[in-house]
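With one protein chain held back, the other chains of the complex are shown just where they sit.
For subunit A:
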Amino acid sequence: MDSSTLAFIVILVVGFVFLRWLISPVDPLLTNDETENIVHRLNRSPDDVSARRIRRPVTDDMIEVVRTIAPQLTTGQIRMDLERTGSVELTIERYMETGNLPFPPGESRPQHTDDSENHNKPPAKTSSINLIEKYGLTSQVEQEEQNGGVDSTWHDDKEDRGSLLSKKRAEMILGARRRLASQLQKENSA
């Protein structure tokens, strides 16, 4: 056997061992320092290494990602499957294959309640029909039209924004009241 063949075999063996060492799991018994050391040498973030071996806890972000793709699934369904797979990709793949995910025990398909039955009862409590009273504009009713124009500034302070909004609200209601009043007057005189 000539030396170049020998060198080739040696390189193969060393390369194989090195690769095995590179992709081998991190020994959980290593101390944090050692882990960090290895991680550093592999030039990877600790998350990458641990994510592959240790299941990530299910976060709300993961659930939100799955829900963007599968809006009809319930949070319970998504959470259970994420806990099982530990990965958004796997859960989405499962959903794509089956079109649905199993329900967690104790939870079933949300009942589609009949909206018309729920909503067609008159509400228990409604605010006053009179907008002048509702927004406390009684004192402003008799005032002449203000030439405010549309103020479309955006204040940096939220108090200012709130007061501008309620000012615009008052203008809108009083403007409508003036229009209606003049229309009623016309109808009466006609």
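Throughout what follows, contacts are C-beta pairs under 8 Å (C-beta built on N, C-alpha and C of every residue); 3 or more make two chains touch, one makes a residue touch a chain; residues count from 1.
Criterion: contacts and distances are computed from a predicted model.
Hidden from the displayed complex is a chain whose UniProt protein name, among "E2 ubiquitin-conjugating enzyme", "Protein kinase domain-containing protein", "26S proteasome complex subunit SEM1" or "Trafficking protein particle complex subunit", is "E2 ubiquitin-conjugating enzyme". The chain not shown here is touched by just one of A:5, A:98 or A:128, and that residue is A:128.
On the side of subunit A, touch with the chain left out of the figure occurs at residues 64, 67-68, 71-72, 112, 115-116, 119-123, 126-134, 141, 150, 152-154, 158, 161-162, 164-165, 168-169, 172-173, 176-177, 179-181, 183-184.
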